Structure formats: structure tokens, C-alpha cells
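Excluded from the complex is one protein chain; the other protein chains are retained at their positions.
Letters A, B and C mark the chains as written, and numbering starts fresh at 1 in each.
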Amino acid sequence: MHDLTQRTRPGANGTSGPNGTAARRRSPRELVPALAPLLGLVVLTVAFVVVGTVSGVNMSYSVQTLINQSVVIVIIATGAIFIFAMGSFDISLGASTLVAAMVGGLAYNATESLVAMLVACILTAVATSLVSASLAAVFNLPVFVTTVAMLSVLGAVAVALVQTTGGAQIKVDSSFARQYDTLPVKLSVAVAFLALCVFLFTYTRLGRVEKLIGGNPVTARLTGVSMKKTAIAAFAIAGLGVGLGAFLTVLRTPTMTTSSAADIGMNVLVAMVFGGMPISGGPRTRIYAALLGGLSMAVLNQTMTTLLATSSAGNGISQVVRALFFLAVVWVATSGHRSKLLPR
Amino acid sequence: MKISRSTALAATAALGLSFGLTACGGGSDSAAGGGSDPVKMCVLVADATSSEALGFKDYYTTYIQENFPVEFVYSEEVGDADAEKRAMESFIANNCEAIISFASADRPTQIQMAEDAGIYYAVATGTLSDDQYEEFKDYQYYVGAIGPSLGVEYQAGYDMAKYFVEQGDTRFAIYGAGVPYYIDMHIYRTAGMLAALAEEPSTSYGGATDFGAILGKIMQDGTVKVADFQSDVYELTGYHEVWSFDDAAWQANLAAVVASKPDVILAAGTGFAVFGAAVADTGITIGDIDAYTDENGQAMKEGLVGYLAGKFTSSIGPIFAATYAAVEGHPIRAEGDTALALEQGYWVATSPEQFDAFLAGDTIENPFYGKAELEQFANGDQGYDTFEAFVAAYTYVAD
Amino acid sequence: MGAGLMRRATGTLIIPVGAFVVLTALCSLNGVSLFHTDDSLLLLTRGVATTMLTSMALAINLNSGRFDFSLGAMATLSSVVGATVAIQTGGGFAVMALVTIGTGILLGVVSGLVYVLLGISPMVCSLGITLLYEGISFAITGGANVSFLLDRGLTSFAKSTLAMVLVVAVGLVLVYTVFDRTRFGFDYRALITGQAAAVASGTKEKRNAVLTYAVSGALMSVVGLIIASQMGYIEAGKLNFGSIGIMFTAFLPVFIGGYIGRFSNDKLGFLLGALTMTLVGLAFAALSLSSTVQSITNALLLVGFLMFLSNEERIGRAWRSVTHRRGASPSGPAAPTTAATPNKAPVTSGVNAS
Partner (left out) sequence: MTSESVLTVTDMSKSFGVVRALKGVDFELRDGEVHGLIGENGSGKSTLTSIVAGQQRADAGTVHFLGRPWSPASVNEALDGGIGMIVQESGTVPGISVAENLFLGDAGRFVRLGLVDRAAMNREAGRALAAIGIDAIDPRTPAGALDFQTRKLVELARVMMHAPKVVVVDETTTALSQHGRETLYRLVDEQRARGSVIFISHDLEEILAVCDRLTVLRDGEMIRTFEKSEFDEDAIRAAMIGRNLDGHYYRADTTATAFPQVLLRATDVTVGDKVRGVDLVVRAGEIVGIGGLSHCGMHELGQALFGAVRLDAGNVVVNGKRIVNEQRAVRAAMGYVSKDRDTESLSLTASISDNIASAGLRLLGRGRGGLITRRAEERYVAGPMRQLAIKATNDRQVVGTLSGGNKQKVVFGKWIACGSEVLILDCPTRGVDIGVKQAMYRLMVQLKSEGKAIVMVSEEMTELMGMCDRLLIMKDGTVAREFQRGPELTEMEIIQCMI
């Protein structure tokens, strides 16, 4: 995160430092890893434009598609950074998105109110998130395993929710959904939430404390940081992200089945890492990682679809390329922080 | 391992370069294909792995692509409405000229997206509900749907159960396949099976004896409960459905179904794939609704499968013809310039001979719906009535 | 010594025996039998075999703080290669088994090399590897199932109780030998809790890690082999992390294994953990619980057991204060890394670290 903020205001640094040396230029060795995710996105975007132009892709539609496909992931992943920054690992994000979206859908069907749907999505997601947080905090459980358990519970809840309708799906009136499934709505939700997250993470105590916990939980505790309060705040924000993501999901796909949103959970993870977020959290956490990574993934997916969809193994090959690109970006991004010992 | 800036940059550059090269390769490929540009048809699939789906894909990508100036682009397996939408978006961005859909999570959205984008759209299997049809029949780019309606699905399940009842079997197990995931066609087929058994006076499922009530109960429960089956004549020895293949409980339940020694396992889909390995050498017969494939034929020869209702591979020929005609500027429209809504049933085989006959009548090299049959609709020479008759002529249903 | 032995035996057996007793009681209350079919023994042994091997594959890397998402993808890809070769050469089960296991080892080595050479976080690495292997499986098969339902030669393996018992026995002995009795195993165990010290004394950490991944790949290939043989086909079309499900079934056995390992040997623990979970699965089937109820029950069991593990000291203290007041209670939560329970520490720390 610092790497990025420093990069974007090189002029301001010289003057703001208290003792002249405080804001020296970074050496290329540090800079390249820090910028690897951004470079990745640039390279991918160039490839996307080249491939798209050569193959005669409808570019304006394609760009809209990019936003459509990445906005939910970006929102959820940005919120989730608050969890991952502390060194916690939440694997149940996809499942809670589904449950929140379903409750939102049911709420809309009961009230026919957009606001009720939004509120229902957010409340459900935040509540779900807080259940994980309190299980972890009160009973000292590792968050990862708690959320593994939550994953199955939420899956079961989704089935139960579908059953309440006595049918295969939870369905929201699609003409209503279409009315709000627009770029301005998506972008304003995304911008508002991202701005909130960047603000909280960069300019308030919460972000600092989270990085401290991620860096060394014992030190954080002995510096008077309340693990429980921080964890609950982090999960609440992540929940808010999931709620907003769920809200946009209902608008985008008003027909929800138990297998909806299935791949969101893992895609969120890949997006974050792709964007340069260290999975163990800590001081090197970057709040922009989700945005970079989410866009990179969407651009890559689009490009690969254009290139490979006609061959029968195309989807497999495109995933192989995605995997290789992912590993390459992560490799370059972490190249500055390697020790003699293998990382764990 | 030390990483200098130059290595890092070289790596990035190499990746970028490889992309550029692939891009060029891809570009020249499509430009060089054939004299005139082929029609780009995109296919949306919810199931990419079953033998039925593979047969369909084979028919399109080998036979049809050989004989018509078209190029098929397949989506990856789309599991839910969002994945469908993503695939649709990619198709539209990549200038598909028509979309043939095998995915049903959210058909209204698909139709709407295609209409907005000005791309022809057709439903290859299944049909729209009456309400949906009313809503979309006037859409300019909605070609229509040809396939089994839910009524046909119900009938398929019913006919299968009825067949075994008439054979004198009394001990049944049911494989509901996607019932817990509320896959409509599986629920209707399963309800059809139970409804057939419930025609015997002492038999009921959850107190219900008519199809509608049985369907309602399955919808309510999201599963089939063995304990709710009451009968003096028949026995429902077990029930199985899809949840997780890695699960010890799933395996145990599968084994329990086999061990309950039914005469027949009535499967709402992919019955042989799931039970095939388990029922070998047990004397249990599988009644399956699947596809005409070599493997199923082999299973029938070995007596593992006693009844097979299946779509034949080229049954998706007519919908292609209609879509292709539309792209070529000669849409086939029903009365009042409305979209097509035609039903297709299943071919049913109860003996290896029958099976072979069906299989032989519809091969990839020489399909039932071949070039000659389909071509007559491509240039707008034939009207709706001929086409309807053409689809309706498909009456291989067992007698 | 006698009392020590008793304590060890109790600690080792309390979970499987307890589970057996409770499940049997539950079943008989509902008028069903836990082993209610002729196939029960086969199911039990097969379930134990796959669960135990998966747990071991997960645990051997998790012990070193390396979480691996790619277990399922390795199982799928190795069995896809094995089955494809066997079908095309007509070589039968022997060829399938050999090629599958060989491929599994190779995949493990590749995973290990990618991790060691790139030097990135193992969990992140395994995300990439999962995508890679899934993609390759798909590319090989075009997304279709690899099916050999009617090939009795290939499907009979998983139908033989004896074969399953052998898999369990050989797997257990091999893993025990490799990790507890060989030079590799000694280095491996030193690296778990003393990475820096072991490396400083010349232990080849990278080689050790690659070999560990190779063993993990081998174990998962056997799991893939069993599942393929039992189903008669392999689902090769799973993309986008569709293959990670198998990992979740191994969580509870891994934790149970770690717990039992404190009283005897963690490898034995994985066996007993797998046994426990397979019994639970049989009971689910016998009681015909719906999948919803099953997943919730499994989740509760996992959370419950972890609550016990994480609060053992607190529970123990409370228990002692109830029974007899005088007891040298260990210090509270303030001493975070005294490593008084070395066998427990690595297992939980691995997941904590995640």
C-alpha cells in the first residue's frame, strides 16, 4: 500500500518528510516487486487490446463486460482484505454471498423494495461474518477452520432458504433487477465502498492495528490492541463488502440457485493475491490489491476466451495460462522478501 | 534465489510477448479459415461432461461444422445464472452471431441479453414455461425452443416406471440425481416414476397419489423420503441422489441402495454412470434416462441397463437449422410471427437390438438429421408448417 | 510406567471407541444397524483408506505450515493420466495403478519444485498449482469424464475389501517408515519445529520439501485410483477450484490425528481419525439423514473438536479445580510458545498460520 501511495505522489514526498531522508526514492529492487501486480495488469490490458483488436472483438461491450464481471469480486475482496490483513483466512465468503443474496431476494419478494433488499443483504452478510468472528474470538479457534465449518453450514442454509420457496430457485422480478443492473449503480456502489475501505485502512487506527496484528499478534496484544474488537470490526467490514456484493449479485442474476456464487469464494482469494496481497497479511498488506487483482483476472479471462474458446480443450488451456500468469505475478511481487529458509 | 530487476522485467516481457504472439496466431487463424467467413455460433452448456452432452458437442463440432459454414464456440460448464451471464457477455463481446443454449438457470435473462445485443438465440433442450413463452414469443431475435417440455420429462419418468411394473417388478429404488439441487427435469421425472407406481390403489407417496401432489411434496422436501412411500404391492427399497462424491456417507448410501436388492433402480438421469460399477454382478437392472452412447449400449448388452430413454445425438439438428436460417436472414416463425415452441420426446430402447438400431440410425458420420434434411430450411424455402411437421416426424417413441 | 501406558492407550482410543459407542447407540435407538449391509466392511475399509491417505497427504505438508489446496487436483490428474493410458494400451489395472502412482509422484515433485524454486508462500503456490492441474486434466480430456464403467478389471480393485485393507496397511507402514524411521523423516521432523536450526546444521530443506510433496502426490494418486476404480469413471472437467472439496473431508481426521499423536503416533492417529469419520458417514447413511443435516453435523463436529483442542487447558484447569484443588496448572495464555506439547503445536500452528 505504501508502495503505491508513494509512487503516485513522488513530488509531495520530499517536502512532507520531517528530516529530509524520510522519503527517499526506493531502489529498483524494491520497486519492481511492489509494482509487479500493476505491471501485470498493464501487460494483460495491452494483450487484451491487441488480441481484441485483431480478433475484431466488440471492444466497448467487452470493457463493460470487464466491469460487470469484476465488480462483485473487487468489492468482496476489498472488504475481505480487512480479514486477511490480520493474518486470518476466510474461505466462506462465497457461501455467505449466496446466503446474503438469497435473503435479499426473499426480502425483495416480500416487500418489493430495493432498500429492503439492500438492507437485508447487508444485515445477513454482516451477521454471518460476525458469527465467524465471534466463534474465532470467543473460543480461540483458528479463523480458517471456523470458516471451513461456516462454509458447510451456509451451504445447508442456502438449501433451506431455497426450500422455503417450494421450488428450485429464489427468483426476483427480472425487469425490476434489470432496471438497477446498470454501470452507474455498480460503479457508485464500488467507488463508495472502496473509498470507505481505503479511508479506513489508510487513515484510521483500524488499518494500522490490523497490519500490526498480521505482523505479530503477540506484540499487538502487548501494545494494548484488542484482538476481539479488531477482529469484529474487520469481519463487520468484510461482511459489509459481502452484503454489497450480494446486493449487486441479486441485481445481476435475479435467479438464484444453491449453486449460485459458487466460485466467488476462491476467485476473491485469487484476485487478492494476484493484486499483490500477501496471504499472511501484516505490514505489506495493500488495500488496492483486490482492485488490481480483480481487474487483472477479468482482463485475462476475457483475453483467454477470445483466444481459446473454439478448441475443445480451450477452457482447460485457458486455465493453465491463468495459473502460470498467476504464479509469475506472485513470484515477481514477492521477489524482494525472500530469505534463505523456505516461506511458510 | 536472487531476483534482479532485469530478470523480473525479462519475465514480464516474455509473458507479454508470448501473449502478443498467441494473439497474432489466433488472429491469422480465423482470417484464413475457408473462403467466406463462417457463421460464429456460440453454445452455452451447463453440462460439459455427460455422454449426452459430449454426443451433442460431437455432432455440432464435427458433423455440422463440416457440412455448414459455421464455427461453434463452446462456453465452459456454466453452473449458475451468473456463470451463464458471464458466458453470454463473452459471446456477445466476441461477436457471436447466434447463441444456442443448453443452460437453463436463468433463461429469461439470456433471451433478454441476446435481444438487447441483436443476436439470435435458441433453446436447444427443454422448453419455456407458458408464461415465459408469452413474454418472449414476439422477440425478434428469439428463435425458439425445441426439446422435451416438463410434461415430456414427467412422461419419461412415468413411462419408465410403468414399463418395469408391467414387467412384473415390485422392488424399486430411485436415483433422483439433481433433485436436491432442484433441477426441474429430474424432479419431474422422479415425480413421474412415483406417480406411475401410485396408480396401484394401495400405493401413495406422502399420502399423495396424483402427479401434482407428488411433485409438490418433492419440491417441498427437496428430496424423496423412503419412509413416505406406502404400498401393499410395491416396495421402495432405497433412494439416492447427488450431493458429494467424496463423501463417505454418499458412498455408504449408494451401497445401501444396492444392498437393499431392488429389482430395478429407476434413475432420473446418469443412472448407469453412478450405479454401473456398483450393480455389476448383482442382478439389479437400471432404468435410465440418458443418451444413446456406446457405453450405454454395452451396458444394455450386459443386462445392466434394461430400459433407456434418451435423446439421440442429432436431435439438436432442427434447432440448429432454425437458428442458422435466422442468421442467414430467413427466420422460421410460427403463426403471428412468434418464436418456435416445438416439443421433442425421447427414444426408448428396452433391448440391445432396439438400442443398436437407434445407435446405427444416428451416427456422427451419418446422423438422423443430416445435411440434406437440415439444408432445406436454411435458405427460407420451407415455411413453418413444413418445419413443424419435420420436427413432429420424430416419433421413434417405443411402442 | 503402567499408569503412563494406560493414559496413552486411553488418549489414543477414546475418540474412535467413543464415536463407535455413541454412533451404535444412536443407530440402535433408531432401530437401524451401523453395519446394515453386506458391503459395510468394504465401505468401511474403503472409506478409511481414502480418508486416511487424504489426511496424511494434507497433514505432512500442513505440519510444516504448508497448506495445500491442490490435493484434489493431484488425485484427479494422476488418475486421469493412469486411466487414459490403461484404456488406450489395454494394460489393465496394473498399468493404471503404476501410471497413476507414478504420475502422482511426478505431480508432487512438480508442486514441490514450483514452491521451492519460486520461493512463494506455499498456500499461494498451491492456488496456482490447483488451477494448473485442473486445467491440464481438462485439456487432456476435453472436459469429459474418463469412463470405464464396464471394465471389470479396472473397477474390481475398489470392490475388494482385502485390497482396501492392504492399501490401509501398506500406506500406514510406508508413511510411518518414511517419516519416522528414515533419514528423510528425521530431517523432516526437525524442520517442522526447527526450520532455522535444522537448515543451519546442513539439512537440505528444499530437497526435503520436494520429497514431502512427492509423498503427498503419491498418497493422493492412490486416493484418485481408489475413487476412479470405485466410480468407474473420473470427473475431469472440474475447473476453478472445483477439485478442492476432497480436502474438507480430511480436516477433522487431521486434527484428530494430531490429538492422538500426542498419546501415541500421529500416523496411527490419522488411521483412527479416518476410521472415526468413516463410522460417522456410515451412521449418516444408516440414519438416512439428508445432506443438509449431514453438512451441518459435520461442521458442528469440526468446530466442537477444535473448541476442545483450543481450550483444552482451560477445560483441564476447570476440571482439575472441580476434582481436586491441588494441581500444578500450567500458566495461562501468557506463555504463548513454550512448546510443552510439541506434537500439538505444529498441527494447529499450520492452520493458524493460514
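One rule holds for everything that comes next: contacts are C-beta pairs under 8 Å (C-beta built on N, C-alpha and C of every residue); 3 or more make two chains touch, one makes a residue touch a chain.
Just so you know, these numbers come straight off a predicted model, no measurement behind them.
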Next on the checklist: As a test of the contact rule: which chains in view would the missing one touch?
Outcome noted: A, C
Checklist outcome for this item: Per the whole complex, from A:Leu135, A:Val153, A:Leu212 or A:Ala234 the residue touching the absent chain is A:Leu212
Checklist outcome for this item: Contacting the left-out chain: of C:Arg8, C:Arg189 or C:Lys206, that is C:Arg189
Checklist entry - Among the options C:Ala94, C:Ala200, C:Leu300 or C:Ile315, which residue touches the chain absent from this view? => result C:Ala200
Checklist entry - Hey, which chain A residues sit against the chain that's not shown? => result 2, 5, 16-19, 21-24, 203-205, 208-209, 211-212, 215-216, 218-226, 282-284
Checklist entry - Taking the full complex into account, what residues of chain C touch the chain not shown? => result 177, 181-183, 185-187, 189-190, 192-194, 197-198, 200-203, 328-334, 337-340, 342-343, 345-346
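One rule holds in what follows: only the chains that are shown with their structure count from here on.
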Checklist entry - What chains do chain A and chain C have as common neighbours? => result B
Checklist outcome for this item: Comparing A-B with B-C, the one with more C-beta contacts is A-B
Checklist outcome for this item: In whole angstrom, the CA-centroid distance of chain B from chain C equals 37
Checklist entry - Which positions in chain C touch two or more other chains at once? => result 119, 143, 239, 291
Checklist entry - So which bits of chain B are touching at least two other chains? => result 1, 76-77, 180, 222
Item to check | Contact footprint of chain C on chain B as seen in their complex | outcome: 1, 48-51, 54, 76-77, 180, 222-223, 226, 241, 243-249, 251-253, 255-256, 258-260, 272-274, 276-277, 280, 295, 298-299, 302, 304
Checklist entry - For chain A, which residues are in contact with chain C within the complex? => result 87, 89, 135, 139-142, 144-146, 148-153, 155-156, 159-160, 218, 263, 266-267, 269-270, 273, 278-280, 312-313, 315-324, 326-327, 330-331, 334, 338, 340-344
Checklist entry - Which residues, counting only chain C, touch chain B once they are in their complex? => result 36-40, 42-43, 46-47, 50-51, 72, 117, 119, 143-145, 147, 149-150, 152, 155, 159, 227, 230-233, 235-237, 239, 245-246, 249, 277-278, 280-282, 284-286, 288-291, 294
